[in-house]
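Apart from one protein chain that is not included, each protein chain of the complex appears where it belongs.
Lettered A and B in written order, each chain numbered from 1.
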Amino acid sequence: MGVLITLLDYTSVLIFALTGALVASRAQLDIVGFAFLACLTAVGGGTLRDVLLDRNPVFWIADPGYIGVAVSAAMLMFFTAHLFESRYRALLWLDACALAVAVTAGTGVALSLAQPAPVVIIMGMITGCMGGLMRDVVVGQVPLVLKQGELYVSAAFAGASAAVVADHLTETNAIALVACAAITLVLRAGSLRFGWRLPVYRSRPPRA
Amino acid sequence: MGVLITLLDYTSVLIFALTGALVASRAQLDIVGFAFLACLTAVGGGTLRDVLLDRNPVFWIADPGYIGVAVSAAMLMFFTAHLFESRYRALLWLDACALAVAVTAGTGVALSLAQPAPVVIIMGMITGCMGGLMRDVVVGQVPLVLKQGELYVSAAFAGASAAVVADHLTETNAIALVACAAITLVLRAGSLRFGWRLPVYRSRPPRA
Partner (left out) sequence: MGVLITLLDYTSVLIFALTGALVASRAQLDIVGFAFLACLTAVGGGTLRDVLLDRNPVFWIADPGYIGVAVSAAMLMFFTAHLFESRYRALLWLDACALAVAVTAGTGVALSLAQPAPVVIIMGMITGCMGGLMRDVVVGQVPLVLKQGELYVSAAFAGASAAVVADHLTETNAIALVACAAITLVLRAGSLRFGWRLPVYRSRPPRA
């Protein structure tokens, strides 16, 4: 379990760092700005998870290798972002992958600490959604997380909930984590590709 | 004291969750977006208070019932928000009530931990103001907390200060908490209803 979670954390740091660097490229920052935004996005959600669960030290302080990965991803993107045909599409799809991995990492940590089900689900959602939210708020854009009519928080919620159910039914955590990642990714990707969505609130005239 | 604070926390979570859901309705989010914004608003201020005071675990991790209340409030609002004649007015008034209750909850916690007066006042202000601030920043609106020419932070400050004074003068904390809630609510409501305000900064020409 420990190794699996470390692997998930590294993967989510890497992919989120790439999204942070893509946002930095759209904001035309310099290379240190790329690294800053990449690190914020990459470790933001997991840091919040660790602070709330009082895990000490925070994962990237315990192992600064995470920062190395995020900074390397930022450097890479600084020199290659122009190769993408559409940087915004690349951002959306990388962000979807990062979401799936990070929700799984957050859920896994909370499961391994034997937290109650609502806390597990929320930790999954926080780890998955908060890094991207910080990235978007800091550069002054409407957060992807709140974009109207898309599955995002909903995908994270469904994935984390599936993990909790699977964890109750099976003995092996690995199944729960795979279910979590798969469901989150499928729902988010389906929303991006096919426009899957939940009904949104629409104001209706008050009853007569 | 403990029971009273739990009650205050529950009440403030409920009312702040309603305001978060109202903001979600104005942003036309789906039902999971409602729940997300309701939870962020409802527990944001208290979470910050607990992290700063190093209270472990954070209140809603110790008792996930808070999350249940916030999510229920979001569901309710998703199906009933259209019944309000003006959702913005409803938001302002619910937010005023939530402010009064949450400032009191924050002040009560800090008093029960025997913190020095400035810390008590600040914890009251943080618990009261930060949830709403996060709600507004995340959806990209000018925070209510900083709206020019209204008593908001000032009302929180006056209420929390009154609690500190009352706590020094009397033996029973309950009086301090009632004073805190009453003063905060009266000042905020007076500002909304009658336009009470402090003088704001206006740039003047430099002296000749």
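We take it that a residue touches a chain if its C-beta (ideal position, glycine included) is under 8 Å from a C-beta of that chain, and two chains touch if they have at least 3 such contacts.
Everything numeric in this text was worked out from a predicted model, so none of it was measured.
Q: Of the listed residues B:L7, B:L52, B:L83 or B:L169, which contacts the missing chain in the full complex?
A: B:L52
Q: Considering the complete complex, identify which of B:I31, B:V58, B:V71 or B:L133 is in touch with the unshown chain.
A: Checking the options B:I31, B:V58, B:V71 or B:L133, the one contacting the hidden chain is B:L133.
Q: Can you work out which residue in A:I5, A:I67 or A:A98 touches the chain that's missing from view?
A: A:I67
Q: Using the document's contact rule, name the residues of chain B that touch the chain not shown here.
A: Interface residues of chain B facing the absent chain: 51-54, 115-119, 122, 125, 129, 133, 137, 140, 142-143, 145-146, 148-149, 153-154, 157, 197-207.
Q: Using the touch rule from the top, list residues of chain A that touch the missing partner.
A: 24-25, 27-37, 39, 47, 51, 56-58, 61, 64, 67-68, 78, 81-83, 85, 87, 137-140
Rule of thumb we're sticking to: only the chains that are shown with their structure count from here on.
Q: What rotation angle superposes the Cα atoms of chain A onto chain B, in degrees to the nearest 5?
A: The superposition gives an angle of 120 degrees.
Q: Could you put a whole-Å number on the gap between the CA centroids of chain A and chain B?
A: 28
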